[in-house]
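Removed from the display is one protein chain of the complex; every other protein chain stays in position.
Going by the order they are written in, the chains are A and B; count residues from 1 in each one.
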Amino acid sequence: MAQTWGNFLFSLLDYKTEKFVIAKNKKVGVLFRLFQLGVIGYLIGWVFLWKKGYQETEEVIQSSVITKLKGVDFTNSSQSGLQLWGAEDYVIPPQGDRVFFIVTNYVVTPNQKLGYCPEVRDRLLFYFVIPNTNYATKNMRHLLERTGRCINDTGTCEIHAWCPVEHGQTPSEPMLAKAENFTIYVKNFIKFPKFAFSKSNVLPTTNSTYLKMCRYDKDHHPYCPIFLVGDVINWTGYSFQDLATKGGSIGVGIEWNCDLDKDESQCNPEYSFTRLDSVKNSQNSAISGYNFRFARYYNDVAGQTYRNLFKVYGIRFDILVNGKAGRFSIIPTVISIGSGLALMGAGVFVCDMILLYMMSKSSFYRETKFETVRVSLQTLIPAAPQTFM
Amino acid sequence: MAQTWGNFLFSLLDYKTEKFVIAKNKKVGVLFRLFQLGVIGYLIGWVFLWKKGYQETEEVIQSSVITKLKGVDFTNSSQSGLQLWGAEDYVIPPQGDRVFFIVTNYVVTPNQKLGYCPEVRDRLLFYFVIPNTNYATKNMRHLLERTGRCINDTGTCEIHAWCPVEHGQTPSEPMLAKAENFTIYVKNFIKFPKFAFSKSNVLPTTNSTYLKMCRYDKDHHPYCPIFLVGDVINWTGYSFQDLATKGGSIGVGIEWNCDLDKDESQCNPEYSFTRLDSVKNSQNSAISGYNFRFARYYNDVAGQTYRNLFKVYGIRFDILVNGKAGRFSIIPTVISIGSGLALMGAGVFVCDMILLYMMSKSSFYRETKFETVRVSLQTLIPAAPQTFM
Partner (left out) sequence: MAQTWGNFLFSLLDYKTEKFVIAKNKKVGVLFRLFQLGVIGYLIGWVFLWKKGYQETEEVIQSSVITKLKGVDFTNSSQSGLQLWGAEDYVIPPQGDRVFFIVTNYVVTPNQKLGYCPEVRDRLLFYFVIPNTNYATKNMRHLLERTGRCINDTGTCEIHAWCPVEHGQTPSEPMLAKAENFTIYVKNFIKFPKFAFSKSNVLPTTNSTYLKMCRYDKDHHPYCPIFLVGDVINWTGYSFQDLATKGGSIGVGIEWNCDLDKDESQCNPEYSFTRLDSVKNSQNSAISGYNFRFARYYNDVAGQTYRNLFKVYGIRFDILVNGKAGRFSIIPTVISIGSGLALMGAGVFVCDMILLYMMSKSSFYRETKFETVRVSLQTLIPAAPQTFM
């Protein structure tokens, strides 16, 4: 018995190979070889060389963005006089976030005090006492009468609000015309957590002299992290004038496409610029433009609060970072090769079908390919134990 | 010799097919066919129809969010008198970010000046001179004595702080009760960089009239991008009253689930609403609520600085965008099919084991399946070159 088991284990080390039938059929043979070539070509050409199917990829990127703007502009309006706008004023918020806004146009309503004043009829009253009155115009008069007085002969009502009321006429030209020349310095630190790889868009080869002089340009300075506002807008296909008057939103894409099998220095950012509140479709004009209001509060000598209300139009920049990194890994390699090989099985199946059922001599092939087990007396004589696979 | 090579290459085009043994065993046969059906059903039903395994997917979404709030409310308190709250006041920050905060309740401590004043005993002193005193209460008196004077009979100490000190009694009712009726307009621009596909949640079919009238509603206006604050809170399962008094944090999810093999118009956002600082677990009450302080600084006539300190409670909205896009690609298709086919090999293995070792006639099957190569004189006669595979 022990010997039988020994024989069995020993026979496990015999190599078993599939028995093949050679069908001297060149048509099917050529077809199958072509199919094999196709699979091999797909695997090597498409999967490995083009799609880098031997790499484990990471598409999640950890990113930290710091921005800094430079440039100054003067505005001169009858209401607020000569004004100097530095980065501390026109960048909102000022601390250099990933998303920031540059004031290019504004309406200021100075010295507003809480009180009663006549409403302005030529614009929606969303700004005043009644919440959402712009959506409830037919009930508006009724609501107003609860808070103010209506002078029936002129049709205007008195409302309780910050007076005087904002007149709402946006200048037709951007007040900060020089905003075009402001510069944006973008620092982006990225990390691919899976590969513990991190890099900055300010490349190690960049020195501070270059950083003071350079301006990003796709062709000549592709790795300069300093952008001219006017250029960025032009690259989106719009003009500064378009965006600056009524405001707009621009996405600055930073794409990191890194092959970590190559040297680190090959992993560099690529910039792209798109307008986000695009108006290509005229029906969508409702979503273009960008403005908001903020107020600066003061107290007068008597301690009463008054404020300057700013309605600012401008360009919102959204630095959008995305990236992909790939590095050789055994599992995707095995999956790519394995599934390609398995696909050859499908080719065998098709070629077999053609050979066995669509050729003139199919019945001969069938007979040779398939062998029926017939239990005869002879085979009942015990044989040496056989193993499989 | 040249002819031999020619023969060899020519024989490469012969089709070679595996030789099969037909075991007339219906049990194993049925088992194998069932297994085959299972694999085919899994491939077609689960992998292809349900999971869309023929698609390359992208789960990384580039997203830019702009928000705009509308609505006004009055507050009337003994301390600060009648106050008008417009979006420029109750939205923090005012510029329309992805994450924003709506003031719904507040405590104002007006006219604070730097000086010495008695501490307030009924609350933690984290606000005053000694950093982290709230975590070091037993050493507090000692530290206070270094900076102020303690009046031993009352037990209060004088501290150097902004005086008068904030009393810290939060109103038990939200001061801005009408915040429920404020509207939030959410503009979301997304892009799937891998597929160069971009879209906005303000659909191309949306016109500006609809945008002025509509309110989001899952059933009737699923693509209206304007939300009523009160509705959003109700959809999270909490009441406005709950959140507005002590503050809270709400996540507004926008999900883009796009099948790019279909038409672009099928790729639409889906909204969901959850409370993030959830208090379902009573032990976790420490993490619910939301408030912070900010100050408005003034100078008096003498040039001395004083400030109004606001402790604001309110609702923080976090617009969370996620998405997935899929498009037909050859590689995942091959991997899905290939791995399914390869799995059939496992079925062959199991069925072979059953046939060869667990059937009554196993030894016959074994003998027919396996053929031993025996080197005989006859086979030493040179044969035509044979190829394999």
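We take it that a contact is a pair of C-beta atoms (placed from the backbone, for glycine too) under 8 Å apart; a residue touches a chain by one contact, two chains touch by 3 or more.
Predicted model only: the values in this text are computed from it and were never measured.
Considering the whole complex, the residue from A:173, A:217, A:261 or A:367 that touches the absent chain is A:367. The hidden chain makes contact, of the residues A:59, A:242 or A:259, with A:59. Touch with the hidden chain on the side of chain B covers residues 16, 18-26, 28-33, 42, 46-47, 51, 53, 59-61, 92-93, 99, 101, 114, 126-132, 134-135, 160-162, 249, 251, 253, 255, 274, 276-277, 281, 283-287, 290, 292-295, 297-299, 301, 303, 309, 316, 318, 320, 322, 335-336, 338-343, 345-346, 348, 351-352, 355, 365, 368-373, 375, 379, 382-383, 386-389.
The set of chain A residues touching the chain not shown comprises 12-24, 58-60, 62-64, 66, 68, 70-74, 82-84, 86-89, 93-98, 111, 178, 181-183, 187, 189, 191, 193, 198, 200, 202, 204-208, 211-213, 296, 298, 301, 330-331, 334-339, 341-342, 344, 349, 352-353, 356, 361, 363-371, 386, 388.
Simple rule for what comes next: only the chains that are shown with their structure count from here on.
If each chain is reduced to the centroid of its CA atoms, chain A and chain B end up 15 Å from each other.
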